[in-house]
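What follows is a single structure, and I will ask about it in a moment.
Here is chain A:
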Amino acid sequence: MGFYLRQSLLGIVAAVVVACGERSAVVTGEVVDDLGRRVTLSAPARRVVSLSPAITELLFAIGAGDLVVGRTQFDKYPPGVAEIADVGDGLDPNIERVVARRPDLVALYASNANERAMRRLTDMGIATVSIRLDSLTSVARGARMLGRLTGTARRADSVARAFEAERDSALRVPPPASTRRVLILAWDNPPIIIGARSFLSELVRLSGGENVFGDVDAPSATVAVETIAERNPDAIVFFAEDAPTFAQRPEWQTIPAVRMRRFVFLEGSEFEYPSPRAFRALERLRAGLAEVVR
Partner candidate 1 sequence: MDDMILEGSEIRYRYPGADLEAVAGVSLSVRPGEMVGIVGPNGSGKTTLLRLLVGILRPQHGDVTVAGKAIGEWKRRELARLIGVVAQREEPAFPLTVRQAVLLGRYPHMGALAAPGQRDLAAVQSALERCDVAQLSDRWLATLSGGEWQRVRVARALAQAPRVLMLDEPTASLDVRHEMEVFELVSDLVHRDRLAGVVVTHHVNLAARFVDRIVVMEDGRAGAVGPPAEVLTRDLLERVFGWPVEVGMWQGVPQFVPLRSVKPSGESE
Partner candidate 2 sequence: MTRWAALFALAAAALVAGVALGPADMSWSESLAGLLGRGDETAVTIVRELRAPRVLLAFLVGGCLAVTGAALQALVRNPLADPYLLGLSGGAGVGAVLAIALHLGGAWAVPAAAFVGALVAIGLVYRLALVAGAGIDPRVLLLAGVVVSAFGGAILGAIFSLSSAAELRNAMLWLLGGFDAASWRVLAMFTSYAAIPVAYLYYTSRPLDLLSLGEEPAQFLGIDVERVKRRLYVAASLLTAACVAVSGIIGFVGLVIPHAVRMVLGHTHRTLLPAAFLLGGTLLAAADAVARTAFAPRELPVGVVTALVGVPVFAMLLRRWTT
């Protein structure tokens, strides 16, 4: 015994300590979420309720899809989400239904509307993380955050890096010959346009276009038809499955893009929020604009 034993014991203890430390560095998650809150989990989350379609998609993308036990009524992608329990609205959610899923982590959209819900859940001892997935840069960040909390950090990190690579190559695509001035129209009566602070506006910019309402510093706004006529967009991006009814209304004919039927119809959840599919969306937008604005 004596010296060699003591050395071995020390060695074993040291190895155990180091091993524990390393596992804790990989397994325990501590992140600062998008509302500046420090979220700490002692073990990776095993049951996650996602209160945003963007977060749900991201969880699936980083390999944590089977951890999702609850989702909002609006979640559409990937197709498997239909089987997951629906807990209702994502903003100001129904706490009872969320808690009934026995989650150890609830991921919400970072918004004031969710403050009350976050407090209630925290009081009940359920960890909450709030993520603002509203722009392309937020996708990589969100993926990494969720990865650390669900023990899928490696996979999440590779998804994030792939996303960043796609983004870089997208930025390297040469812009079209002339800047296309684009109107992003969400609704026609009253006319609701998409402003600068939105994912769609970002996509338009990346596709080499200019949002004619880029001076509106809000996600959306109501405007008069004459404002649209004055700004005279080259193309109108509209989200519908078929031709919009406003195209036949007489007052919209004052807009040349309407008269010349320069519409780009986009449909699909990849346009509704930033996700790993964002660049597919960008491609469709580019193609649509190229076809319409020759």
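As a working rule, contacts are C-beta pairs under 8 Å (C-beta built on N, C-alpha and C of every residue); 3 or more make two chains touch, one makes a residue touch a chain; residues count from 1.
The candidates were selected such that all candidates are chains of the complex that A comes from, given by their letters.
The shown structure was predicted, so the numbers you read here are calculated from the model rather than taken from an experiment.
When the candidates 1 or 2 are screened for touch with chain A in this complex, the one that qualifies is 2.
Within the complex formed with candidate 2, the chain A residues making contact are 73-74, 186-187, 189-192, 213, 215-216, 221-227, 229-230, 232, 245-246, 248-251, 253-254.
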